[in-house]
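Every protein chain but one is kept in place in this view of the complex.
Right, chain A next:
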C-alpha cells in the first residue's frame, strides 16, 4: 500500500488517504497495520462525507451534474478498494450484527447489503451506480430500460391510495403528491421517487413497516438511503421476493410524506397531469375522484389567480 515501506507523513489533520493499487511487499506488518487502520478510518470518513454530499445534491432543486458525477465516482472508487481489501465484507458483517448503527450512514449499510447479496450470488460487486442524477432532467429523457421497469412500476404507477388522496392536495398548490411526470407505461426512470424516499428516511421516523426501494437487480440500483428495519436480510432470491411483496401503497405514503418535507418538486401542471392520469385507475369510489378533481380546479384557480 505504501511504496517501499516508507511511512506516510500527515501534514494536514484532514489528510486524505493516499491510495495506491498494490500493497508494498516490504512494508513491515506492524507499521502497515497501524497505518492502515488510520487509513481505513479516513477512507470510511471520506465515504461518509461523500454520501452526505450526494444526499444534499438530491435535496437541491437543480444539482450540479459535474459535481454529482465526481462525488459518485469517488464513492465508487472507495467501494471498489474496500471490496478488494476485503474490508467491505467486514463492514457488511459488522453492520448486519448491529441493529441500527447510529454512527453510520444508512446508505453505507444498504451498499453493503446490496453488494453482499450480489457477492453471494456469485457476481462481482457492481460498481456504485449514479442513479438519481436524473433529478431535474428527466422530463425529456425516456429511459427505455427494462431493468428499471420493476422499480418504476412500484413507485410511479401505483394507484392513488385513499391515504394519498386524503393526506395531500390541501394546503398549497405545490402539491404534496409525488412527482409523477411521465405517465407512460413503459417504464420511465423516475428517480424523483427515489430521492423522495431518501429524504423521508433521513428526516423522519415513521412507524412504517419495512419499506424498501424496489430493486429487482441486486447490487445495482441503490443510490441513497433507506431504512432497513430487519437486521439480517435473506440471500438473493428471497430478497427479491421480499421486495415484490411490499405493498405499493406504502410507497405512496412515503413519497407523500416526503413531498411535505422536501422542496416542492411538483408544479401546478404536474399536479394536474398526475391527477388526471390517476383518475381512471382504481379508486375506492368515483366520488372521491370527482372531489379530488374539484379540489384541483380550485387549486388551479388559486394558482392562475383568476
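Keep in mind that, in the parts below, a residue touches a chain if its C-beta (ideal position, glycine included) is under 8 Å from a C-beta of that chain, and two chains touch if they have at least 3 such contacts; residues count from 1.
Here is the rule we use: contacts and distances are computed from a predicted model.
Name of the non-displayed chain as stated in its UniProt record, restricted to "Sodium/hydrogen exchanger", "RNA polymerase II transcription factor B subunit 2", "Serine/threonine-protein phosphatase 2A 55 kDa regulatory subunit B" or "Regulator of G protein signaling 9a": "Serine/threonine-protein phosphatase 2A 55 kDa regulatory subunit B".
In the full complex, the hidden chain is touched by chain A at residues 3, 11-12, 14-21, 42-43, 46, 49, 53, 61-62, 64-67, 69-70, 72-74, 76-78, 129-131, 133-134, 136-141, 143, 145, 174, 179, 181, 189, 191, 220-221, 223, 264-270.
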